[in-house]
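Following this message is one structure expressed as structure tokens.
Missing here is one protein chain; the remaining ones are kept as they sit in the complex.
On to subunit A.
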Amino acid sequence: MRTLLFLLQKEFRQIFRDRAILRVIFVMPILQLILLPNAADYEMKNIRLSVVDHDRSEYARQLVQKITSSGYFRLNSYTASYADAMREVELDHADLILEIPADFERTLVRENEAMLFMSLNAINGVKANLGGSYLRSIIQDYNREVRLHWIQLPRFNPETNIEITSSNWFNPEMNYKLFMVPGILVILVTLVGSFLTSLNIVREKEIGTMEQINVTPIRKHHFILGKLIPFWILGLLVLTVGMFISWVGYGIVPVGSFFTIYVFAAVFLLAVLGLGLLTSTYSDTQQQAMLISFFMMMIFILLSGLYTPIDSMPEWAQYITHLNPVAYFIDVMRLVVLKGAGLYEIRRQLLIMLGFAVVLNGWAVLSYRKRS
């Protein structure tokens, strides 16, 4: 017990003496939490639109105006030739072409229907998809207006018309930040937990103090606890700082309790620290540890459901996400922050995370050797 206190005292002294590490721990998360949610925006804005207008009528102009005033589109060019517009796409000046045929107004008024043509640059599939559906819904909206204002409808509409209205639960304003910020916070906590722990231990190997420690009677579990406890505390500290920023910067206050978040985070950090420990036992230099951590981080982030929903991944990828501790924490964070889930509702994730913690730490302890 006394040995552990000496180890902890040394560890905290070293951490708080290293300004670079402190910056990484506190300044980086703050910057990332301020930058990333604002930059990694799910909503597409400024989609560059080229309009090919063969009609040049009042209706066509109204339509274009409605589209550009929506805020999602920026009119890049307005020509009468499809070839010109296509050229704009080829030069990557435009993402989307809307072609209005020559008799647009006439057929719309006379025959009560008209055709429009939409071309999408699908190099960026997400942008093409979203741009297309935004444009479609604006045109539909316009269609409704036209029918209301200009066309006399009989009192009883012969056409069957089903209109869908939806209400968004748990995030009524569809504020994507409410969705992203808790997720990004999880990534930050993971970084502190796994990267810093493994780098710290491997650094001792590199500078030779590890060998010095290994010739002392320090018990294996004391040494490991001496490394885990400081970073466990730091992880919770980063989480706290992050939640404070979420509140100040984005007005995010969990619907559920902080207690639930901290209980899960405490177990999650144990798992992640175990992973860091395991990385360190398998690497001899900081570069190796860095590469291994980086590789794992990439998979953790991309298969976590942070950016792309897990439900839309192929089945095999969904199985992999079951092995990703980060995916569980992101899931839990969203459940607690947006839906107000309590410990009972997240018991499955909590148990799985406990399993991760036991297996990873057990493995790390077994593979850590004081002698070769």
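The definition used in the following text is that contacts are C-beta pairs under 8 Å (C-beta built on N, C-alpha and C of every residue); 3 or more make two chains touch, one makes a residue touch a chain; residues count from 1.
We adopt the following convention: contacts and distances are computed from a predicted model.
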Among "ABC transporter ATP-binding protein", "Monovalent cation/H+ antiporter subunit D family protein", "Probable septum site-determining protein MinC" or "3-oxoadipate CoA-transferase", the omitted chain is listed in UniProt as "ABC transporter ATP-binding protein"
The one residue from A:69, A:124, A:137 or A:209 touching the chain left out of view is A:209
Which of A:13, A:45, A:93 or A:322 touches the missing chain? It is A:13
Listed in rising order, the subunit A residues that touch the chain left out are 2-3, 5-7, 9-10, 13-14, 17-18, 207-209, 211-218, 370-372
